[in-house]
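The block underneath contains the structure these notes are about, expressed in structure tokens.
Every protein chain but one is kept in place in this view of the complex.
Here the chain labels run A and B in written order, and each chain numbers its own residues starting at 1.
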Amino acid sequence: MLRASARAGVGAAGLALVGCGDDDDDDQQQAMAQAQQQDQDQQQAMQDQDQQQAMQQQAQQQQAMQQQDDQAEQQAMQQEQQEQSAAEAQAQQEEEQAVADDNIDYNATAIGAYGAFPQILDQGSALARGGQSASNNYHFGAVFPLDPFGSAVPGGLAEWEFVGAEALIVRMNEGRTFHNGDPVTAEDIKFTIDRLTGKAEYNPEYNSAWTGELSWTGDNELLDENTLRIEQGAPSVDAANSLALGGFPVFPKNYLEEVGDDGYGQFPVATGSFKFVEWSPDEYIKSVRNDDYFNDREYAYAPRLPYLAGFEARLIPEIGARVSALEAGEVDVANSIPPDLAVPLGETGDYNVFYHPAQRGLHIKLPMTIEEDPYNPGQPNPWRDRRVRIAANLAVDVDAITQNIMTGRENYTYTLSSGQFGFPEELPEQRWGYDPEEAKRLLAEAGYEDGVETDLIYLSGLYTNDQLFMEAIAEMLREVGFIVNLIPEDISKFLGEARNKELVAPYLFPQSAGFTSIGSMAISVDSAATYEHRVEVLSDERAEVDRLIAAAKTEFDTEKRRELLSDLVRIHYLEASWIFLFELVQTHVAASRLHWDPYFLQPPSVELWNLKSMKT
Amino acid sequence: MAAHLIPRLLQSIAVVFVVVSLVFVGSRLIGDPIEAYAARNATEEAIEAQRDRLGLLDPMIVQYGNFLWGVLNLDFGDSIFSEQPAWDEVSSRMWATVQLSLAAFVLILAVGVPVGVLAAIRRGSIPDLIARLFALVSQAMPNFWLGLVLIFIFAVQLGWLPTSGKGGFENLILPAITLAGFGMAATMRLTRSGMLEVLSNDYIRTAQAKGLAQRTVIVRHALRNALLGLVTFLGITLAQLLAGSIIVEVVFAWPGVGRLIFRSISLRDFPLIQVGVLLIAVWFVVINILVDLSYNFLDPRIRVGSDA
Partner (left out) sequence: MSGQASQTSATLADAFGQTSQRWRAWSRRLPRGWPLLCVYLAVMGLFLFAGIFADWITPHDPTKQSLVNRLQDPVWQAEGTSEFFFGTDGLGRDILSRLIKGSQTSLLVIVTIIPGSLVLGTAIGLIAGWRRGPFDSFAMRLVEVQLAFPAFLFALLIAAMLGPSLRNVIVILILFLWASYARLVRAEVLSLREREFVLAARTIGASDIRLMTRHLLPNVVNSVVILATLNVSIVIIAEASLSFLGAGAGPETISWGKMVAEGRDLLKIRFWLTGIPGITIMIIALVGNLLGDWLRDYLDPQLRNIQ
């Protein structure tokens, strides 16, 4: 458990469920860039992007509502603008590639070493998601492709059309097939959604990993053999995006009903850019390029036909052994290597180091719902005092941690995921900095001169260097007067305590900053949330936060929604509801023949289809 | 012989029964697989339904009864996470682990015993000194560390052997050495001290005085007696190689049963833990019976089964 768990291949199905898990969850929706770069240029870029999104979503709305001609023109213009801007974003990149493309070896294969494997290969199942999903999510393809900003665009398997806030209409494109040659029909999409929302007749008890992402769906019906109408049970502008997420699995109805859930978990047939060949649990997963993949290499969006002819994932739990295998030439990519090891390897010039933001806003949740101090019965819970929470934030030198222990590329996090839902621009100026003296003063002012006793819980072994940075945080808290007992906890125990609301101590929570940003935020701060003891904003702000969440969930006007969420984030941050840390960046080391030019502006993972092997 | 064997077998079954029961209870004390199994936003009812489906809501005694009944019918249930039969999951990995354990055991026998005998005969010589130092050093190294060092030297620097994974014979060498390291050293030391003790006995001197060839004295008389003290140790070693291979399996990415049980404990995948431990326990008692039988063969002074 603890540290070794991830290494020993404790894939931890559950990790996905708390939205955590090492390695690269391929939720490409996560590619939605985050803001809060202190860097001005990046700030600008972020705003552009948000504008992009806003425009696009507006466009969808308008299209759906079939508004008047002049508006339709405007919409067309916006669409055009959007495509232009997307193209611009890629222009430079592609120019650079142009020369190199001649050197690509289209017959090359590669082997990647992973620290964890899924127990089963069905990405729809809750048992297969989490950190380990990186090792086989490329078998699966979503309904729609993504642009470099991480927003869905029509195309790929199907086109879409919004019917106001009522429904999403999906129209299948011709000639798309599953790996086994069967055509992808509207019925398969229907089956996929039914299966993932527990409505499929063959097995309503299916343990789906995608219920959250599909929570907007209502009933669906086949209009004809090529058209599916999905009602929006809970109106959501993210409806189309949810069907475009990386790793979102479209299932072949006939095949799946034939082999059943457990058969499918052993031999997945899907629409991904790589075709599953065979696997040996805990050992390897072999795949070949899906040569029938419908998005060719010139396609404007992602994913596309891969460059590699084949790929083998190998399970090597020990970091040292992964690097050794890379150095011995047995594997071509060693995934999730700590920066202390990856950087020197990169400096030798024999290896390429790949960085990608894992888009996990790491933070420590504080047990504010409990009235009584669990360590001093009868006393009030110190975490309910805002001064104590601010002191904790002031005590932790996040920049020192990211600069020294991590890659130095991590962004400080003000909230779950900054970019996509209305980040208050003035917030960086109000950031809780590092000020241990002020922290001590605040603690004294709050009446805790003798310190605040507390446990600090984390799931060890999930993230690169997590043990290191948690020990550093514990020590920093001790410096200002917190009496911290650091506890690395076992996954199942942690999840059990969280689910049963028994976590009475602050704990590291790796909230996925992925797709359902509103959903994720709601889970974390909504007083109606069912999971874990919620970490809420107290006092007068409480009602306001609940109101904002409720309003944002149903607000279809993008601008207004951004404002609501912006207010929410501001209140949440200024109340110091969490100890805010940083957004994780993952590091991988690859043989020098492998090149990766990220397609996404903020790549959520090393996209396998985009990995090129150069001729030597 | 048979009169002795039958009660011995019954006792062994009892041992397996106790071990498996302990594991059954122990694994249920560590919590519930549903915590890791169910989706984050699963409702309370959905979670209860899952528990019900997996039979986790039944009283412990009923679950235990079902489990025992299953064992009698050679039905060990399905893994909660992979939904494959637990027996298949474990047995498909068992062979890898047994392979590794046997390879390590062969190394222990082939290196530990002869070197120990040699060191005893040439007591105080340079080879004795080297052998003892080697044994002391390899006994003092954690095997995950030894494994990583071996990988670094033989696979990365020299490029002679693969770093990890299961494949041909060459993949077996480094993990087997790592797994055998400690046992080899201990066997060498025990053989040496056992031999020294026996060699100092009067009957050896008598044998030598009788003019028997040195080789005969050593093999027929000394070694045989020295092995007697060693058999217990070797038996335990062989049995524990199987259970102790977790670390080596992790370091060398060896797809064995140790890692499977390790993960299953973390995820509370009860059926896998149970079958895994059951197989290890059976392996152990079988070896144990063989050890007892070998006493009979090696030391006629023990009149097995007829003692008061």
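Of note:
Definition applied: a contact is a pair of C-beta atoms (placed from the backbone, for glycine too) under 8 Å apart; a residue touches a chain by one contact, two chains touch by 3 or more.
Just so you know, these numbers come straight off a predicted model, no measurement behind them.
Taking the complete complex into account, A:344 is the one of A:344, A:433 or A:447 that touches the chain left out. Note on the undisplayed chain: of the listed residues B:54, B:239, B:253 or B:275, the one touching it is B:239.
Interface note for the absent chain: among B:141, B:173 or B:293, the touching residue is B:141. As for the chain not pictured, it touches chain A at residues 1-5, 8, 318-320, 323-324, 338, 340-341, 344, 397, 400-401, 403-405, 460-461, 465, 467-468, 471-472, 474-475, 485-490, 492-493. Residues of chain B that touch the chain left out of the display are 11-12, 14-16, 18-19, 22-23, 26-27, 29-31, 123-124, 129, 132, 136-137, 139-145, 148-149, 152, 156, 182, 186, 189-190, 193, 196-197, 199-200, 228-229, 232-233, 236, 239-240, 242-244, 246-247, 250, 258, 261-262, 265-266, 277, 280-281, 284-285, 288, 295, 299, 301-302, 307-308.
Everything below uses one rule, namely that only the chains that are shown with their structure count from here on.
Each chain gets a centre from the mean of its Cα atoms; for chain A and chain B, those two points are 42 Å apart. Put simply, chain B touches chain A in their complex at residues 30-33, 35-44, 47, 49-50, 53, 79, 81-84, 89, 92-93, 144, 148, 151-152, 155-156, 159, 162-166, 246, 250-253, 255, 259-260, 262-263, 265-268.
By the touch criterion given at the top, residues 1, 4-5, 7-14, 17-19, 119-120, 126-127, 205, 207-209, 211-212, 215, 261-262, 265-266, 280-284, 314-318, 320-321, 324-325, 327-328, 330, 490-493, 495-496, 499, 523, 530-531 of chain A touch chain B in their complex.
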